[in-house]
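As you look at this complex, bear in mind that one protein chain is not there, while each of the others sits in place.
Our next item is subunit A:
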Amino acid sequence: MEVGQMQRRLVDYTKTLFMEGFLDAQFLQLQQLQDESNPDFVVEVVSLFFDDSEKLLNDLSMALDQPNVDFKKVDAHVHQLKGSSSSIGAQRVKNACIAFRNFCEEQNIDATLRCLQQVKHEYYLVKNKLETLLRLEQQIVAAGGSIPATEMGF
């Protein structure tokens, strides 16, 4: 399809992501930081986030699998994940992490396990969305168009 259509699709898709709460304003900031001197900034940050988060989730799973759960370590990991997700603007992941940390403080194993599942779920969702978004951007750039700036009305 032609560039204009793709651009419109991108804009709509981005808007839905914001509406549904997957991304928040921080993601816009990231987009603003991307310019000619730094053309792949968003892609790099997002890839970094994916790598980081995979590692952290693995560590979390392992940590919570232990018979004696080291909540301090778990908390540290969750803190990291929360930091990463808030830096990138992955709102739902961040919120899940906040809830996770609360249960960590309470040292509630069942709840933390549930939270882990929740965080994983949110993470995979947002990963999927972000990959789609980036793919759309790539298609537009490949077709010779430019990425339209997202304007939020809130």
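Please note the rule applied: contacts are C-beta pairs under 8 Å (C-beta built on N, C-alpha and C of every residue); 3 or more make two chains touch, one makes a residue touch a chain; residues count from 1.
Keep in mind that, in the parts below, contacts and distances are computed from a predicted model.
Engineer: According to its UniProt entry, is the unseen chain "Exoribonuclease phosphorolytic domain-containing protein", "Phospholipid-transporting ATPase", "Cytochrome c oxidase assembly protein COX19" or "Ethylene receptor"?
Structural biologist: "Ethylene receptor"
Engineer: With respect to the chain omitted from the figure, which of A:35, A:65 or A:110 is a touching residue?
Structural biologist: Of the listed residues, the one touching the omitted chain is A:35.
Engineer: Write down which of A:3, A:57 or A:76 is the residue touching the left-out chain.
Structural biologist: A:76
Engineer: Pick out the residues on subunit A that sit against the missing chain.
Structural biologist: 25-26, 29-30, 32-33, 35, 37-38, 41, 44-45, 48-49, 52, 75-76, 79-80, 82-84, 86-89
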